[in-house]
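Taken from a larger complex, these chains appear in their original positions, while the remainder are omitted.
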């Protein structure tokens, strides 16, 4: 039995009817079966592509990306996912478009989606804004479809918002599952999601939030560590706690990086801005107070600089389980003496984990493709089986 | 008999031989049969796509877009049309290219078109320039094909010039035809193409010009209304008059918005700059007098501001046939209290017509695809029938 056949069989046992014609905003909107389905489809698509079997399910159609913040890896992951399924990518570059002319979200959402099967949005800059914007777009697309404006209802994929970064954390988790040889082996494993020092400012909270909201579903011991004041959104901590109540494991917090690293199986040291600071920033933004934003930035950078000891050094790594915890990062990392003078991680640690880090990133295109596949295909298990049976070459000759 | 079969049969009765391997600049270059063919193909392509039948006629090939003015909806409509037929879009972004290095139009036209089946151009900023530029490009492409430089002669599609905006007005008209249940029902209908106040400056004349040049072909009563001094190009008014002589109906002008709205079946209230002002602007541009252009802008904005009463309010709508005229707009509209303080249309009017407005816009990708289809396929009726018979899925599973 091939890997794809196994995964299709597994998929058939999952309750995933609600994924069809639906969107993907936050991992905690999704049931355990739905999360499992994303991994099953992602791994099957990868297996097929590795065997040079085409996974195109669209002969034409567009994938629209809207990046309201800079991006390389997510941009290319989205493009790769669309291409894998047969969709052509069109970027909505708001600089070039008439959105600057005061156009409403609803109108633009429709105008770009006449032939769109998926709309991917990254909007992570302002607390309380990104997720709300994505919801508005999704509502507009649903209405446009019902009104006969759009020939199909595009699925919305969250490519990072102020709350969650599901394509990242699911790629991280798929990597972890493969590393530990199966999702069943995660139970009891300790993961340290910790803040780390970076000379840059205002990094989104969606990664730490996404990690605590997702990894607590698998019976793991999830520790969130950060200096005082660098809290994440309380709602997401509630999600983590509820997960633990349901699935076992634990969710704890500490202001001590060493405590978090102690005996950890996995470490995820990464800089972020505090929730409270980001809320102040959103308020200033709302008032158009850009001087205030600049001042806040200086203040936060100064505050950050008091925590330069939050670095993932060799000494810190020695504290982890047998000194060999799996090191995760969403990339790019701020590497001490490489990309900056003092950063999140020591060069020697980063170097040792480079290949696994790249592998971690390589799951993202498949995770995004799986989200689209599950939203667009009514019977994904059969579809995977038929793709495998047809076995069209991805590359001829 | 399916809708597509009916449309193919209709197409077979039209004299459209001249469309093959030809370009699309202005609607009044085209015969009545040719205009009818655009609608037939556009509607058939939409019917097929709604039934999940692939309309790809290219297995590879490029569609080149060259937007010399901002655009969201036309950009995505062009991309959608190309994708629908199997062409990949490449934007010629003149900022990134070597055109800034003083390259001639002829050379660039060839260099971007080695694999191009269509070149779509928007160039609407300067009176006397846009259409001329498009003609130069088309001539260069014809020559390049004849010289064996290009393997195929790309068709040129006017995505808006200084004179006409055929993809817009044909989409508008296709919407109107569906709304009134057939082109034969347009006879005797009154359409008010009227100026409306906008706080922005220098909007192209191509929409009002395109509307009076096109809608006068169908026996309609076409009224062009604007404040004194906001005239459109006299040549296009002559086109409208000649259409009326040939097809009946009427073409009248007024400086009174109410007179235009009175008993109208359709209203199209929209801001534009006057022809005379745009000619002055072109002259200043020719001299490189950018201070002069800025001064002219201030002058025109002040002039505009004396006509804030030209707004499509609920009171104005009450004047129309049974108070229920079909409201048209090319979008984005300047909506009072929404996108600006005082604009072209009251928010309540716009809101009531939102779904039909979006539907109006949704015809544009199909109109563009029809233009390409008719230029590239020798026997379009048979081609549509064969696409329907083959019935390849647009989306599998």
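Should a chain be cited, it is by its letter among A and B, assigned in written order, with residues numbered from 1 in that chain.
Here is the rule we use: contacts are C-beta pairs under 8 Å (C-beta built on N, C-alpha and C of every residue); 3 or more make two chains touch, one makes a residue touch a chain.
Predicted, not measured: the structure shown is a model, and the values here were computed from it.
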Complete complex - number of sequence copies, 2 represented: 3
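What we mean here is this: only the chains that are shown with their structure count from here on.
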Rigid-body rotation angle, chain B and chain A, from Cα fit (steps of 5°): 120
Cα-centroid distance, chain A relative to chain B, in whole angstrom: 40
In the complex with chain B, residue positions of chain A that touch it: 56-62, 64, 88, 90, 92, 96-104, 106-108, 110-112, 114-115, 117, 144, 147-152, 376-380, 382-383, 386
Touching residues on chain B, where the partner in the complex is chain A: 46, 49-50, 54-56, 67, 70-73, 75-77, 79-80, 83-84, 86, 88-89, 200, 331-332, 334, 338-340, 354-355, 358-359, 361-362, 364-365, 392-397
